[in-house]
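Accompanying notes for the structure given below.
Below is a slice of the complex: some chains, not all, each in place.
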Amino acid sequence: MFLPRKILEEKLRRILAEDVGQGDITTALLVPARSIAEAEITAKETGVAAGIEETSILLESIGLEVEPLISDGEKIRTRQKLMKIRGETRTILTAERTALNVLSRMSGIATTTNRLVEKLRKARFRTKIACTRKTAPGLLYFDKKAVLLGGGDTHRMHLDDMILIKDNHIIVSGNVEKTVKKARKNASFSKKIEVEVSNVKDAVTAVKAGADIVMLDNFSPKQVEEAMKQIEKNGLSGRALIEVSGGITAENILDFASKHVDIVSLGEITHSAEAFDVSLEITMIGKAHGKL
Amino acid sequence: MFLPRKILEEKLRRILAEDVGQGDITTALLVPARSIAEAEITAKETGVAAGIEETSILLESIGLEVEPLISDGEKIRTRQKLMKIRGETRTILTAERTALNVLSRMSGIATTTNRLVEKLRKARFRTKIACTRKTAPGLLYFDKKAVLLGGGDTHRMHLDDMILIKDNHIIVSGNVEKTVKKARKNASFSKKIEVEVSNVKDAVTAVKAGADIVMLDNFSPKQVEEAMKQIEKNGLSGRALIEVSGGITAENILDFASKHVDIVSLGEITHSAEAFDVSLEITMIGKAHGKL
Amino acid sequence: MFLPRKILEEKLRRILAEDVGQGDITTALLVPARSIAEAEITAKETGVAAGIEETSILLESIGLEVEPLISDGEKIRTRQKLMKIRGETRTILTAERTALNVLSRMSGIATTTNRLVEKLRKARFRTKIACTRKTAPGLLYFDKKAVLLGGGDTHRMHLDDMILIKDNHIIVSGNVEKTVKKARKNASFSKKIEVEVSNVKDAVTAVKAGADIVMLDNFSPKQVEEAMKQIEKNGLSGRALIEVSGGITAENILDFASKHVDIVSLGEITHSAEAFDVSLEITMIGKAHGKL
């Protein structure tokens, strides 16, 4: 998910501009135009860093100097300093909340993702944690990138990069077999085909029909086990990746992973993301441009 | 927070466009161009509706017929049908996830807000619940409107609609008294002035200096009580609204409200919003335009 | 009204881009690509500077070096040099008109505003001069900032930062008392409430009902006097700010101010702004990049 910095800048600046409206009236009243300052962003809990790049790009793009003290993807300790910022005091104070909002959302998602990833790693499962398209509206890029930094898989980016046949598509198109075959025949060779199934029989059918990935939707661990067995029995093992989705939580995730599924996907890590707690403090102030 | 529908439409369509990318390739492969369908959005838990208007506007703006079955601000029962949708099957399936993402975020925020509002109401406190500017980046309008629908107060919209003097402004500008007076003297008559204070003494000073609202930041219930007493003792009662913020949770909120503060504000209801669970099901399909 | 420079840059560049269309064909024909020049912007009358910052940002954002010779808000003498510009000759000539249009509109508004402000100051009245939302369409930021630099008050920025109840709202909502009380009850604590009234009785009612500001619309100086008296008689003095609006001109403004009103607001200073006369002259030309 590499975006040239200027493209990211524009995304981020649109977010800032909305928050600023016709201008920061508090700062204009209280902070002299020529005042400069130094500030620090500090973590108030432990987690995994995400959004350090985005926050730096936003702040630099409005003329501030940024010195990141951690890289995206690294572990954060409580009270760790994440970033130093220097420049016009007005600009720092006007951008403070938008910068922290980006950083705390992305680090929050990375942290939650990483807890699940670590849980599977410690239990020595190879199952991947993936997110879904259930992100905050319009924050697809930020939410998916944070999952990646937490060690998760982005899954489909948006609607043009993978064939993902869901329940409603099957209702419209006919049964699983027919639908997968139709997709197989007409899809671009460049795309994978995934299909969501709701019972063991359809899971086997989907693999047979040529799906690259089969998503077992709302299966219990038992049903997952049964599906894996039937796939094996039909000599179809390894023909498709198996993803489970629906009803999975931090508590029961190992029950699913223990069935040797390839991917576990959860909407919660993005749609109900918990913010990571960070704060920005002014550490020094100077009265004229260029002097602290 | 009334936005003419066309302005809202453009905001919403930009969100949809990002998710669609160069086009929905699954739907294009599997759903005939002339197919039409009927679908329903159903709640899977109890809560408060928000985003019914936004979801309807989004769907109507891309050519679908929408029949809302509930109004924003109303209580939702589990399994309640929230909306009927009719139109091109392809369009319904392509917009499904974006529509649900908007609806589940907004209803999630309204539901959480309302739980707190109800808690205070039942305890017969007049204290208001307010959100902050700690929203998901770029979702200020949606997050604040959801708070309003849940019975909360939007607080400041963005940086141009209120003077809100925070810790960093005071560091730059001098002490509380000087800063509030400076703001008082130079601010537009059309704006209120709020100041964030970190101890009881500053709280009293702020009221004296003429702040319209004083925010007690990270005070314990005891400190809040002490501040209220000192304000009264100085004959300043009723001169400013009192807001408490920081460290407030669903569990301890009554301890703060019982101190007769006017407003309790929490970042959590927007920055760590939990999604409200909704789903969309196709209920009927027709093969040609105009016939179901 | 502090906007980070990059956000302002984008606003200004959109204005320039419209004027340039598919490209400046005159300059492309006549000015060699490598030619560089030095230019000066000169005032042709006396007034108050506004738009120095905006013009500088515009010109710098397209690669020119700018040396402002005056600051926004300062007095301008006839023939005073306001700004030196260096860089690509083509860029200077292409941006000339857009830069001057911004500067002459903003300085024109600041100058007119300042004449009224000075008139009141000399007569030793404390009344503030305020503008309204009657700006040139789309120029809200520029027009309001110019008023501020001329010593005026911006009044409401746009529709989301203050409750301003106008005649049409009262027609829809009922009478003044009911409407103000309804607003008082439901408005966010962060917003002031102003109400426009058309007679003395309603003015008193509005103050009583809890309005923060009462606007006497189209009152004669006599009616203003009567309103002030009635407010005092009812023991309501100081409970609300009093604004007068409608029919006020440079000639009669002292008649209104002498009634001790807090604010006088005029649409004319923005909707019928007179341009301030400035010109740009090339003062030196060099044939190659880097040499003058």
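Going in written order, the chains are labelled A, B and C, and every chain counts its residues from 1.
Please note the rule applied: a residue touches a chain if its C-beta (ideal position, glycine included) is under 8 Å from a C-beta of that chain, and two chains touch if they have at least 3 such contacts.
What you are looking at is a predicted structure, and each value in this text was computed from that prediction instead of being measured.
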item: Copy count of the single sequence across the entire complex, 3 present; value: 6
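Keep this in mind: only the chains that are shown with their structure count from here on.
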item: Centroid-based (C-alpha) most distant chain relative to chain A; value: C
item: Interface residue identity across copies chain A, chain C - same or different by half; value: different
item: Distance from the mean Cα position of chain C to that of chain B, given in whole angstrom; value: 32
item: Gap in Å, rounded to a whole number, between the CA centres of chain B and chain A; value: 22
item: Computed distance of Cα centres, chain C from chain A, in Å; value: 44
item: Where chain A touches two or more other chains, by residue; value: 20-25, 27, 31, 94
item: Of all residues in chain B, those that touch chain A in their complex; value: 14-15, 18-27, 29-31, 35, 37, 39, 89, 93-94, 96-98, 100-102, 104-105, 108, 133-140, 142, 157-169, 171-173, 179, 182-183, 186-188, 191, 267-268, 271-275, 280-282, 285
item: Residue ranges of chain C touching chain A (in the complex, touch as defined); value: 1-7, 10, 140-141, 144-145, 157-158, 160-161
item: Interfacial residue positions of chain C with respect to chain B in the complex; value: 1, 128, 130, 153-157, 160-162, 188-192, 194, 213, 241, 243, 262-263
